[in-house]
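Okay, here's the structure, questions in a sec.
As you look at this complex, bear in mind that one protein chain is not there, while each of the others sits in place.
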Amino acid sequence: MATLSDEALKQKIEKGHLIETTEEMTEGYKKALIQILLVQADTELMSAPSYYMAARSAPSMNTRLSAYAVIQDELGHAHITYQLLEDLGMDKEYLIYGRKPHEFKNPYGFDQPLETWVELVVANAYFDRAGITLLGDPFENTSYGPWKRSLVKIDKEELFHLRHGEVWMKRLCEAGGQAKEEIQRAADWMFPMGVEWFGMPDHLKRHTAQLEYKLKGKTNDELRQIWLSAVVPLSESCGIHVPAHFDEAQQEYVLDYEFPVDYDPSQKRWKFDSPVSWDQVFERWKKRGPYNEIYVKSIQKHYKDFMAMLNGGN
Amino acid sequence: MLPTTLNESQIWEALKEVEDPEMPISLVDMGMVFDVSVEGANTKIQLGLTATACPAIDFIFYDIRERLKKEGCEDIEIELVWDPPWTKERISEEGRFILSTWGLSV
Amino acid sequence: MKLQETYEVFARQWRKDPLQHVGTVVAPNGDLAAAFARTIYNEEAWVEMQVAARKNFIPAIEIREEGK
Partner (left out) sequence: MSTNFETVHDLPESCQQAVYDLILAVADSKHLLGLRYGEWLGAPVLESSIAASAMAQDEFGHSRLFYSLVDDFVQAGLPQRQEVPSEYRNIEVLDQPFESWTDFVAANALVDAALLVQLEAFRNSSLMPLRRFVPKLIQEEVFHLQHAQGWMSLMTNTSEQSRSALQQAIRKIWDPILCWLGKPQSDSEKALLGAGIQDIDSDGLRTRWMEQVGPLVEQGHLDLPVSNDTITGEWILGSSLNWDGWDESFRRASKTGPDAETFAQIECFSTHSYPVGT
C-alpha cells in the first residue's frame, strides 16, 4: 500500500498522474476504485441475461445475430472488468459465481424483464447510451491507468450497440402502426429508468470519493444532462414522447415530472403523480427488481454442480 | 425523381461515403466492395464480409441502398462474395491508417 | 476452478508485423487458453494469434529493480 497520504495522493492525481499499481494506492483510493469497478462489471454481466431474454423473440436471423453479438460483447466487457478487480486482489470466480443475487451491484434497470425484441432495441438506445455516458467519462478522466486502457475496446463496441438501438428505433417508428406503439410502450418505462440510472441529484450529494480521487470526472447531474441531450432528441425525432424537454431559459434539459417518482415493477409503470423521497428509491433498489434472482441464477445455475463433479465430490 | 443511371465510378464514389457500421471506415476502404456493375437501370454490387456471422448485414445493406437511392438508383442488387474471401490485404492504405489510430488515443 | 494457469497471448495485425503481446488468459489447459484468447481478444482481425503458458517462460533476466 502507498506510503503517500490520501491528501498527497489526491494532489498527485490532480496534476494528471495516472495510478498503475496497487502499491501506489491508498486504502481509500482502492476501496472507491473497487466499488466503481464492481458496479460496472455487474452491470455488463447482468445486461447479458436481460438482453438474451429479449433476443429470444428476435424477428429474423439477422436481428438475432445482432442481438447475440451485443450479448457476447457485454459478457466480454464483464470479463475485462472482473479481471481488473482480480488484479486488485478480488476473487473473480467468487464475484461471478459465489455471491447472492442481491449482492450484485447492477442498476435497477437490469433487474427488469426485457420481454420483447422491441424492448431490446430501446434498451440498446437508452440503457447502452447510459453505459457509454458513464464509461466515456472515466475513459477521458479516470486516474486509474489500467481501467482507462480497458475502456478503448469497451467504448468501441458499445458504439455498435447504440447504433443497433438507434437505427432500429428509427426504422420501427418510421414504419408506424404497431411497431411504433411498441416502441412508445417500451420508452414509457425505460426512459424514466434511464433518468434514475444516474442516481441522486448533485444538490443532495456533491462530493464523493470517486470524484475526489478522479476515478470519474463528472457529477451525476452532468452525466444525466449528457444522456438526456442524446436520448430526448433521438426520441423526438422518432415521434416518441418522453417526459422531458429542452428549457431555453435554463439552457438544459428538464424533466416534465417531479423526480424521483414511484415505480410499479409488476406493471412496468411509473406513477408520475406519486413523487417519493430518495430514501424510498434506495429502498426499492435494495429490494431489487423482479428479475434479479432469475438473471443471476441463469449465470450461476450450472457452476456449483459441475465444479463439484470435476473435483470428484458430489 | 426519375431513376437516373450512374456509371460505375460514380457508384464507387458514393459507396466511399458508406461506413462500416462497426468502425469509422468506408466499405470501400475496408475492401468489402468487390465489384460494381451497372446494366441499364440495374446496379449490382458484390460485397465481401469479414465473417459469415456479420452482425451488421441489415445495416450495411440498408446504408448502401439509402446512399444509392439519393443518387436515384432504385434497382439495386447486393450479392455476397465468398470466393475469393475478404482478407485484410484488401484494406486500403487510408483504411489501415484509420484502423491504426481509431480509439487508441488514450 | 482449481488448476488454472496463466497464458500470455500474442498476435499480429499484419504479416509484416512481429507478434506482439495483447493480453493474458487464465485457463485449465492450452486448448481452452487458445479458444478463450480467440474470443476475448476479438477486437482486431488478427492474421495470427498464439498463446504460451507463462510457466514455460525461461527467465533470461530475472525480475530486478528498474534502472539497475
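Think of it as A, B and C in the order they're written, each chain with its own count starting at 1.
Just so we're on the same page, contacts are C-beta pairs under 8 Å (C-beta built on N, C-alpha and C of every residue); 3 or more make two chains touch, one makes a residue touch a chain.
Predicted model, so just to flag it, every value in this text is computed and none were measured.
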Per the touch definition above, residue among A:Lys31, A:Arg56, A:His245 or A:Lys287 touching the missing chain: A:Arg56
Residue among A:Ala8, A:Val254 or A:Met309 touching the omitted chain: A:Met309
Absent-chain contact - pick from B:Ser9, B:Thr52 or B:Thr101: B:Thr52
Touch list for chain C against the chain that is not drawn: 1, 3, 25-36, 38-40, 42
Where the unshown chain meets chain A, residue by residue: 45, 48-49, 52, 55-65, 68-69, 71-72, 75-76, 78-79, 82, 92-93, 96, 117-118, 171-172, 174-175, 178-179, 298-303, 305-307, 309-313
Positions on chain B where the hidden chain makes contact: 51-55, 58, 81-83, 85
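To be clear about the criterion, only the chains that are shown with their structure count from here on.
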Centre-of-Cα separation between chain C and chain B, whole angstrom: 35
Where chain A and chain C are represented by their mean Cα positions, the distance between them in whole Å: 30
Chain A, residues touching no fewer than two other chains: 153, 156
Numbers and ranges of chain B residues touching at least 2 other chains: none
Chain B residues touching chain A - in the complex, by the definition given at the top: 21-23, 53-59, 62, 102-104, 106
Contact footprint of chain A on chain C as seen in their complex: 1-2, 39-40, 42-43
Touch list for chain C against partner chain B, complex: 13-14, 45, 47
